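A single protein chain has been omitted from the complex, and every remaining protein chain is retained in its original position.
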Amino acid sequence: MTTKREKTVKWGEEPKIGWVEAMYLPAVMSGVATAVRHAFSGKPMTRQYPDVEPEIPPNYRGVHRLNRDEAGRVKCVACYMCQTACPANCIEIIAAPAPKDDPHWKDRDKYPATFTIDELRCIYCGMCEEACPVDAIELTSIYDLTGLSREEMVFDKEKLLSVFDKTVQSGKDPVRTNRGVLGPASEEAQSAKQGPPPPGRGRHG
Amino acid sequence: MPKVIVNDIEVDADPKDNCILAARKAGVEIPHYCWHEALSVVASCRMCLVEVGEKKPDGTIAMGPKLVPGCQTPIKEGTVIKTNTPKVKTSQQLTLELLLLNHPLDCSICDQAGECYLQDYTYKYGKAHSRLDEPKLQREDKYHIGEQIALFTDRCVMCTRCVRFTREVAGTAELQVVARGSHEEIDVFPETPCNNKLAGNVVDLCPVGALCSKDFLYKKRVWWLKHADSVCTGCSTGCSIHIDQNEDKVYRLRPRENPLAQGHFMCDEGRFGFKYIHDERRLLSPKLVSSTNGAASSSVVGSSKGAGGAQFADPWKDVLATTRAKIKEAIKTDARGFVAVLSPFMTVEEAYLLSSYLKQLDSRVRLVMGPVPMVGSDDMYPKGPKGEAPEAGRVKFTIRAEKCPNRLGVEAILRHFEGEVISVAQVVAKADATAWYFVGGYQHGWVTESIDRGVAKPSLLIIQDLFPSPLSERADIVLPSGSFAERDGTYINHSGLAQAVHAAIRSPGDARADSRIFMELTERTGLFNATALRKEIGNAIRALSALSVGDLGEHGVKIGVATKEPVLA
Partner (left out) sequence: MDLYQTLTEMWPSLWPTLAAIGVILAFVPVLGLYMTFIERKLAAYVQDRIGPNRVGPFGLFQAIADGIKIFLKEQIIPDHVYTFIYFVAPTISLMTAMFALVVMPFGPVPVDYQEGFRFVVAPGIDIGILFMFAISSLSAYGIILGGWASNNKYSLYGAIRSCAQFISYEIPLGLSIIGVIAISGSLNLEKIVAAQGGSIWDWNVFWQPLAFIVFFTSALAETNRLPFDLPECEQELVGGFHTEYGGIKFVLFFLAEYTHIVTVSFLTALLFLGGWHFPGLTGPVDGSLGGMLLRTFVLVAKVGGVVAFIMLLRWALPRFRFDQLMGLAWKGLIPLGLINLVLVAIVLTLELPKHLLAGTALLLFVAAVFSSYQLQRSMNQTVNARALNNGVRGVSA
């Protein structure tokens, strides 16, 4: 065992201790000293959460929202990218051809007839946001989501759009991304370097 | 066999091959859009441009000065094809850049995304950006192309596969190219939409997302679909197909290339004719009717999906034992009067399981052929200018009048066990049956008035079917069976080609595929295994000895079943 050691295996050596350490007592005392030092440091890290609300960074991954485009329609084109990327299988979309007869929808081919996210199943990894090619799905800084039933926590399209309306109105959650250019949620330095985001050039909104 | 050198790999090619086929034999892919094996060559997409040269007998290689389209260039002994030179690669990049000039890049809403050659080739051979500064041309989508077909005009790469298909295979020639230059578009002649019976194939042929099936439009992204190899049950042509399903719902059928069966295509009747398997009227749980004191009290044997009762109770638990007991009782009473009706929708294995079991109980039990649906006459393509059928020898596709997949297979089984093929109509006419075992599985209602009247009031009536019928209303035992997408087994088509079908989905409710019902009913041990059973049948029945290979492979196996005119119901 000690003679032949496979090269592919990394062997960890038990740390060698000298005879002073072998007495253990100095180490025990230094451990106790550390504990005592912390006990008397007087600088607790505790946040008094319900009394004092934390400051949420703008790239916090909280409750989802579905963004609206300039015309107020849901930006989502029902491409299923978020559903494909979702590791928790919490997104469910049913796509439909856009109502072409409606002049309001004339320039759109496909839209989500239903769009539901199970906020309980979601792990808030942000992959949907990354995957979205039209910046339709975004995570907001709402962190204190509660509900009284499981059904209530399954957000449908209307609810997700209302999250957009609410968060954008409050000004706390600006639209994070814009056509591949990182929005204010990313590092400021980077967006300053790139300048304002160019207007969208794609066909669909 | 001419020897061809593709990227320094020497292969034996067919003298009829073009460069694309020869390269494929060497394992080298030459990208192409407009060329298709079943269509004529136009060499218009320029994607398959390769360097071609010749190896002289003295060993020196002389390459041609220009790139040539691989689809149009035949090969001969010593042809040298190079697809990996900088010249070829640059050409491929430029071609793709040009094809994508006006392409909207709306992959996110395009149904083709995931199986799109523009995506694949751009990924493999293209470059990441376009140098176009002008705004892209935007063109109207055309939903008027056909009942089942929508054209997203700006995604088109003008390969004209669809145009050539309607001209060469369908013969109906509805599609055409209108305008010139960068304004070229696919369109139909005014007032003549592309609604021929093969129209759905243009969607498969379209290498990009321009032609889309309205039926499948936006239903599912293709990468969610799982594929099972199967056989279309629409008619006795037995087209090889892929069943594309997700979460036990079939979304579409696609033709699977099979030179032994139908070639590359399938008809719309079969393509869109699978909807019945998700019909809400299907029988979902077995039913036993106990007729005590004359008053028949029907009881649906607790569905496992029912709200109340034991949630995980197996509704089949006692049904099959009761069925078995009743069959034995009926045979003991009057063996000659027990008639089992086999449908041409059963697989060979299923027919064999039931027939061998009943005959082993009593050899006087009669096995008869169920109604064989016939609609009109065989429909052959390509059509002539006036819609007339093509001359013999020029037929490229046939939709047969016999609308069932396995008449020959079931007949072979019947002939083995019964000696001859008796039709159900003959038994009904004689009116000497006292107990009936009907196996259905038809796509549509099959219980004709004469059968309904002829069956009258037997001592035992067992119905194993997909849909409720007048017979199932008054049957003693109703066994819900599975559709073709839920079956494993073998179908033998009009020409005696035995093809394997594979279950794609699980049966709805508590329905079970016939094979599974028969395995349990006939008290065989183990689970249904089509391969093992095929071997057994091949060894037991001489006419089907070709089945003894077990694994029929992708294309199936020809067997020498004598073809006879179908017994008309």
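Chains here go by letter, A and B, matching the order in which they are written, and residues are numbered from 1 within each.
In this section, contacts are C-beta pairs under 8 Å (C-beta built on N, C-alpha and C of every residue); 3 or more make two chains touch, one makes a residue touch a chain.
Keep in mind that what you see is a predicted model, and the values were worked out from it rather than measured.
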item	value
Contact list for the unshown chain, restricted to visible chains	A
Touching residue (missing chain; options A:His38, A:Arg150 or A:Lys172)	A:His38
For subunit A, the residues touching the chain missing from this view	1-4, 18-19, 22-23, 25, 28, 31-32, 34-36, 38-41, 43-46
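Everything that follows uses one rule, which is that only the chains that are shown with their structure count from here on.
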item	value
For subunit A paired with subunit B, centre-to-centre distance based on mean C-alpha positions, whole Å	44
Complex interface listing, subunit B residues touching subunit A	104-109, 113, 136, 138, 141, 152, 217-219, 221, 223-224
Contacting residues of subunit A [partner subunit B, same complex]	77-81, 84, 95-97, 109-110, 133-134, 202-204
